[in-house]
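Below is one structure, written out as structure tokens; the observations come after it.
Only one protein chain is missing from this complex, and each of the others stays in its spot.
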Amino acid sequence: MITGEQKPFEEIWNMVKDFKKVLVFGCNTCVAICHAGGSKEAEILASLLRMRAAQEGAAIEINHAAVERHCEPEFFQPGMDNVRTYDLILSTACGVGVNLLSEHIGDIPVFPAINTEFFGAVPRSGEFTELCAGCGNCILHLTGGICPIARCSKSLLNGPCGGTNNGSCEVSPDIKCAWVQIYDRLKQLNRLDLMNEIVDAKDWSKAQGPRNFKVKLLEEIKK
Amino acid sequence: MEHVKGLLAKVGIDPERLEMFNLSAAMGPRWAEMCNEFTEKIRGLGPSPIWLATYRLKRNIKE
Partner (left out) sequence: MDKVVQSSEQAKAPSIEKSHETPEGWEPNILAFACHYCAFAAADLAGVMRLSYSPNVKIIRLPCTGKLDQIYVLRAFEKGIDGVFVAG
């Protein structure tokens, strides 16, 4: 799932202070799970902005709304007439949502209220960690299900570097060395032979944007 | 509670204006005491910035 954290309040306030009618637009999928941009967070942010506006003597009308997803037009399309009555949309969706809404909304600006970070797992409620980098060329079958691209600071493909330090990474003792984890996991799976397999230089062209794809089956059905 | 206090501080409201008390159903006198204490504390802090802002706005409209 996509994770993100709300921007500092001052930054958000500086974005909205010169507008007259602002909609704080939440997204109830990924960013709601990480308590950054769901309907609840949108409502709280709208309330805080109204309080700030009252104190600054700024006459801004600030409302909030939320839809289930900002990354598919069909979710926000039905309410667009209402959304278009505002002169600024402050989106608490991820960057994908901000981009897509901008494309559909016409001449109204859409600003981001959160910093979109990574796609992460939720090992415990309220904790988020990056386990996959979406590099477009998966080698998890060779590494015991532990991704060295996302979880090794250097994204090394063939074993640890000299900075591995009693199971931790030299970058921070809080980061576990991905290659130590891979070794342990392969040992557990009785597949240490995979450690000897050399992974060729990676084709990074698949890891960089702009990326897109179409589902072939659906394309054929359309024909 | 701590989180909301942080939110209030962000928009310039003294977090002291928000408080949490624990008491049982048998603590009637404590309730009265608590209400008085808290009222005095708020009296000390003065009107909330939001209230003042709206008050000023209303007064300006009248004048």
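When the chains are written out, they are named A and B in that same order, and each has its own residue count from 1.
Definition applied: contacts are C-beta pairs under 8 Å (C-beta built on N, C-alpha and C of every residue); 3 or more make two chains touch, one makes a residue touch a chain.
None of the values given here were measured: they were computed from a predicted structure.
Interface note: of A:Lys17, A:Lys40, A:Arg84 or A:Lys154, the residue touching the hidden chain in the full complex is A:Lys40. Considering the complete assembly, chain B touches the hidden chain via residues 1-14, 17-36, 38-39, 41-43, 45-52, 54-55.
Touching residues on chain A toward the chain that is not drawn are 6, 8-10, 40, 43-44, 47-48, 50-51, 54, 126.
The rule we apply is simple: only the chains that are shown with their structure count from here on.
If you average the Cα atoms of chain A and of chain B, the two centres end up 37 Å apart.
Contact residues on chain B toward chain A in their complex (touch as defined above): 7, 10-13, 49-50, 53-54, 56-57. Across the complex, chain B is touched by residues 9, 44, 48, 51-52, 54-55, 57 of chain A.
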